[in-house]
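Written out below as structure tokens is the structure these notes cover.
Complex shown without one protein chain; remaining protein chains in place.
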Amino acid sequence: MRRIGLFAIAVLVWPMVLLGAEISQESTDCVDCHTVINPGMIAQWKHSRHAQTTLGQAIKKPALEKRVSLSKVPEGLENVAIGCAECHTSNPEKHPDTFDHMGYSVHVVVTPTDCATCHPTEVEQYGKNIMSHAYGNLVKNPVFRDLADSTNGIQTLETVKTSLEPPDDLTNADSCLFCHGTVVRVTGTRTLDTDMGEMEVPVLSGWPNQGSGRINPDGSMGACTICHTRHQFSIEVARKPYTCSQCHKGPDVPAYKVYEVSKHGNEFSSSNKTWDFTAVPWIVGEHFDAPTCATCHISLMIDEEGEVVAERTHQMNNRLPWRLMGLIYAHAHPRSPDTTVIKNKAGLPLPTELTGDPVTEYLIGPEEQKQRKETLQRVCLSCHGVEWVDGHWERFENTLQTTNEMTLTATKIMLAAWDRGASRGLAHQESIFDEAIEKKWVEQWLFYANSTRFASAMMGGDYGAFANGRWYLSKNVQEMLDWLKLRTEGGDE
Amino acid sequence: MRRIGLFAIAVLVWPMVLLGAEISQESTDCVDCHTVINPGMIAQWKHSRHAQTTLGQAIKKPALEKRVSLSKVPEGLENVAIGCAECHTSNPEKHPDTFDHMGYSVHVVVTPTDCATCHPTEVEQYGKNIMSHAYGNLVKNPVFRDLADSTNGIQTLETVKTSLEPPDDLTNADSCLFCHGTVVRVTGTRTLDTDMGEMEVPVLSGWPNQGSGRINPDGSMGACTICHTRHQFSIEVARKPYTCSQCHKGPDVPAYKVYEVSKHGNEFSSSNKTWDFTAVPWIVGEHFDAPTCATCHISLMIDEEGEVVAERTHQMNNRLPWRLMGLIYAHAHPRSPDTTVIKNKAGLPLPTELTGDPVTEYLIGPEEQKQRKETLQRVCLSCHGVEWVDGHWERFENTLQTTNEMTLTATKIMLAAWDRGASRGLAHQESIFDEAIEKKWVEQWLFYANSTRFASAMMGGDYGAFANGRWYLSKNVQEMLDWLKLRTEGGDE
Partner (left out) sequence: MRRIGLFAIAVLVWPMVLLGAEISQESTDCVDCHTVINPGMIAQWKHSRHAQTTLGQAIKKPALEKRVSLSKVPEGLENVAIGCAECHTSNPEKHPDTFDHMGYSVHVVVTPTDCATCHPTEVEQYGKNIMSHAYGNLVKNPVFRDLADSTNGIQTLETVKTSLEPPDDLTNADSCLFCHGTVVRVTGTRTLDTDMGEMEVPVLSGWPNQGSGRINPDGSMGACTICHTRHQFSIEVARKPYTCSQCHKGPDVPAYKVYEVSKHGNEFSSSNKTWDFTAVPWIVGEHFDAPTCATCHISLMIDEEGEVVAERTHQMNNRLPWRLMGLIYAHAHPRSPDTTVIKNKAGLPLPTELTGDPVTEYLIGPEEQKQRKETLQRVCLSCHGVEWVDGHWERFENTLQTTNEMTLTATKIMLAAWDRGASRGLAHQESIFDEAIEKKWVEQWLFYANSTRFASAMMGGDYGAFANGRWYLSKNVQEMLDWLKLRTEGGDE
């Protein structure tokens, strides 16, 4: 293990200097104790770039090689590594979770506000990313709140019907909010009995969590650590598809599963051991031979001549003309990352009507779609000819259309069931997601249409056919119809 | 990244010589522009063996080390690397997609006919492989065409029934034909506005596609690039199981998913970083410790003494006595790779009757089965004793039998439903795949029986029990029965 050699050197000069970057006195104090208490945590940090570089060095890199986006180094940070204290004691006045710890004002939850000290552009972009609003977009949307509650709530049997008790906070944190983000709040303090005596620490509700739209004690939204894994913050990890798989793998959003068995995924799995995932900028063909999620959606990528193929973005959707997933129909991306501002004709915060018609005033228009498509396709064209890319795209947009049509058919069966009283649903205004037939309808769009679209977008083959794809779109319609026929009069052929 | 060092050298002498192999003037012309337009594509090729070897060198290798199978080097190819022009301008007269491009007669779609210049044996063998006929075996078989149409077509609701509109070509290309192969045809030309001025290029329907049975513009069948990924054509990638996963992963053919969690897959995943996937011939125990898909089904494999354990084959089924998947019942392999020639008693191109009885005159006989089995088992015996291999095989053939029996039971329920009018099916001669109950029947053989057999063949454990295996075979029969009982009279126990 090459790393062992580095350690041998490091140990000699520890704790004053680690591989050239001086550690602040504050962080040295942290490390001295926590290396005993949480040895893995400290070791991960020691392996990180944060531990081995100073901000003074980072800011002097040529523009394309920069990993920080601040314009001026704050006082005191010029010549020290980014250690424990540099993050966990920054902006103390903004953090309600700040507590006195061994003479320092420390907070547990490092937030985008803290990260913005060195990475302001990335944090700003991420704020425009729909992912940063994932908490509110779910919880403050009555339709999706209903879906979540009917999924996570406790059902109990009363004669031949069930009653639903809404889920508790712990369950929500364990289910939808695991990815969408919890609300992290200080609810009090407690006293820990430690080897170093009693310590009073804040009690946090909604903790732990690294959801993409986590509501932090300081009011900021997001958890950079969901992709930039603590405490190594490795760009290699963030660029590999396993990071995205943490959230994007289920039947509702099978991006990783599709990628894994695509040609791109094959090349990644077969060959990535010789690729360079740490280089900035990332040079197509030199550092890697096939894209990961980050290549197409986030990373700064150049060619061997130094031409920029794609600018780095943490907004992500600025390479995405369409929104494939999560909603009843595929549609143009919403203008605002806060989707609760949308109102369709029924007054609901949904980007389409129940019939699939887009609520255009809240969605990006054709011009913006065209630009986003071209931005994305410049990545494709690095390795593919124009015919290939255009043919692929035509097929993909056709699939958005046909999966929307198959969803519409299922919706019409659902409407008929509500209409004829076979299902309570809309009539009773209780929930449109709590009955068996309603749940089948949800699967039509949330699972099968989504899977088919991801398969099309990433050439995932069977995921567009038998693996949660068109086979199920087709079967589900027939099963919904079967259900309705059994329960209504005179409707048979 | 070791590769960077090589590049440094390459750059010095580029474009005349790359690592010892001279690049033809024609290919140099291609590279000069396309390195700017498609840098990833060119870089992949530079990493390839094609870019670093001449045919003159390749043909002089000792027999077991040869990667080409031609007997004589065509004029002009002796001393140049296999570059862009060597493939994309070969056999111009055979290619309807040939167009004039910067003074060269170029075709976009390189086909098995082109590859056969250097690899004639492999192309000839592949022509006998059922995979090369995957397009026609699906589309020209009315039963499977019906299955595909009912899966991929658009269903719309009319009162309490649905009508089915057959799928368009884009949808087919995105679904079944993604793996089976599309028909690629020149449908016209279009003018591209490029940095180098206007260019007229052919428009291709069914493009892009790399399905195993792709019908090419030149009439040939197949796409070598499905496994030998462009433009690196890496034998390492082809030999790793991720390549096969591109098609063999869904519930209909879960070979990769089963392999992944088998003992062999475990060894591969845990240890392959130290194995040698580029050596030819491939020496068991020296280059690898456990088989991948290629080891058992394709590769030339020898032992450390130089004895041949298995000859290389691109026919593949010559190591396969049984056909496990895709059809209603497992059966002996068909004689002809073109399965549309088969006729069962009902006049359908199916290898068995609806009862499972094999249509023997179209299938290989016991002698051929025995020989194929022994060919395959010689691979097994490299690492396993006779008792192990025989015990495994007995269990596997028993599973073929029992899964066929469980399919027969489902078929009988289906027949009863057709008989009693609970399902239209056969009676109406419209489709036997479009109703909910019919789709459940399909899942019995296409998903659950197949999964159980793959699990048995590759010791995949739970895939033979709860993960799409016997649990579902058993549950599905009961659900079909439930369905039938609700809809028919007097049949209760």
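Per-chain residue numbering starts at 1, and chain names A and B are given in the order in which the chains are listed.
Convention: a contact is a pair of C-beta atoms (placed from the backbone, for glycine too) under 8 Å apart; a residue touches a chain by one contact, two chains touch by 3 or more.
Here the structure is a predicted model, which is why all the values come from computation and not from measurement.
Trainee: Check the options A:Leu55, A:Ala116, A:Cys176 or A:Ala449 and report the residue that touches the missing chain.
Mentor: A:Cys176
Trainee: With respect to the chain omitted from the figure, which of A:Thr28, A:Asn91, A:Thr121 or A:Ser245 is a touching residue?
Mentor: Spelled out, the listed residue whose C-beta touches the missing chain is A:Ser245.
Trainee: Give me the chain B residues in contact with the hidden chain, please.
Mentor: That gives, for chain B, the contact residues 260-263, 265-267, 269-271, 273-276, 284-287, 289, 303-305, 307, 309, 381-388, 391-392, 394-396, 398-399, 402, 405-406, 409, 412-413, 416, 455-456, 459, 461-467, 469-471, 474-475, 477-479, 481-482, 484-486, 488, 491-493.
Trainee: In terms of residues, what is the contact footprint of the unshown chain on chain A?
Mentor: 1-4, 7, 35-44, 46-47, 108, 150-157, 159-162, 167-168, 170-171, 173-176, 178-179, 192, 201-204, 207-208, 210, 229, 232, 234, 236-237, 240, 242-243, 245-247, 249-253, 256, 273, 424, 434-437, 439, 446-447, 483, 486
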